[in-house]
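Let's look at chain A:
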Amino acid sequence: MIDLILLLFLVICAIAAVHMKDLLSATMILTAYSLIMALVWTNLNAVDVAFTEASVGAGITTVLLIAALSRTKRREED
Partner candidate 1 sequence: MIEIFLGKYNYWIYITLMMIGFYAMIAKHNLIKKIIGMNIFQTAVFLFYISIAKVKGGTAPIVWEEAIQYDNPLPHVLILTAIVVSVSTTAVALALIIRIYKAYGSIEEDKILEMNN
Partner candidate 2 sequence: MNISQHFPVMIVIIPLISAVIIPLIGRIRRIYGWYVSIAATFSSFLISISLLMTVFEKGRISYWLGNWEPPWGIEYVVDYLSGFVLVVISFIAFIITVYSIKSVGKEIPEHRITPFYSIYMLFVAGLLGMIITGDIFNLYVFIEISSLAGYALIAAGRKRDALIASYNYLILGTIAATFILLGIGYLYMVTGTLNMADLRERLPLLYDSKVVRTAFAFFTVGLSIKIALFPLHIWLPNAYTHAPSVVGALQAATATKVGVYAMIRIMFTVFKPQFILEVVPVSQIFLFLSAVAIIAGSVLAIGQRDIRRMLAYSSIGQIGYIVLGIALANKSSIIGSLIHILNHALMKGGLFLVVGAVVYKTGITDIDDFKGLGKRMPFSMAAFTIGALSMVGVPLTVGFVSKWYLALGALQAGMWVFVPVILISSLLSAVYFWRVINNIYFKDDGVPARIDDAPAGMLMPAFTLAACCIIFGIAAFIPVYITGFAAEMLLRG
Partner candidate 3 sequence: MEIITSVKPLLVVSVSLLGVLLIAASARKPNLRESWTILTALTKFSLVVSMLPLILKGNVIEYFLISVLPGLDIKFRVDAFGIFFALTSSFLWIINSFYSIGYMRALKEHAQTRFYVCFAIALSATMGIAFSANIFTLFIFYEALTICTYPLVIHKETPEAIRGGKRYLTYLLGTSIGFQLFAIFLTYNIAGTLEFSNHGILAGKGSDFLLTIIFILFIAGIGKGALMPFHSWLPAAMVAPTPVSALLHAVAVVKAGVFTIIKIVLFVFGVDLASKLGLGHGLAYLASFTIIAASIVALRQDNLKLRLAYSTISQLSYIILGVALLSPDGITGGIMHIIIHAFGKITLFFTAGAIYVATHKTNISELDGIGKQMPFTMTAFTIASLSMIGIPPAAGFISKWYLVLGSIEAHQIPIIIVIAASTILNACYFLPIVYAAFFKELPPGEKRERKEAPAFMVVSLMLTAIGTLFLFFYSSALLDLVNIVTAGVTGGN
């Protein structure tokens, strides 16, 4: 059951991340997405992968995205 809830969260996060106009918020939601994904994988016994995703997906990718945002623009234009 917990699986299904987490998976639903994933979908919500994905849609929100794509939909957000504020790129910083989108990045943060992407981080949440990665973390939930890591949880799902832990649940599926893929501990190594979850570890990696937590450190890379939620860590490095976020840092890089923010660094890139700080050098470009924060908002998506229509």
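By definition in this document, a contact is a pair of C-beta atoms (placed from the backbone, for glycine too) under 8 Å apart; a residue touches a chain by one contact, two chains touch by 3 or more; residues count from 1.
With respect to how the candidates were assembled, all candidates are chains of the complex that A comes from, given by their letters.
Because the structure is a prediction, the values reported are computed rather than measured.
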| message | Judged by that same contact rule, which candidate in 1, 2 or 3 sits against chain A in the complex? | response | 1
| field | Sites on chain A touched by candidate 1 in the complex | value | 3-4, 7, 10-11, 14-15, 17-18, 23, 26-27, 30, 33-34, 37, 40-41, 44-49, 52-53, 56-57, 60-61, 64-65, 67-69, 71-73, 76-77
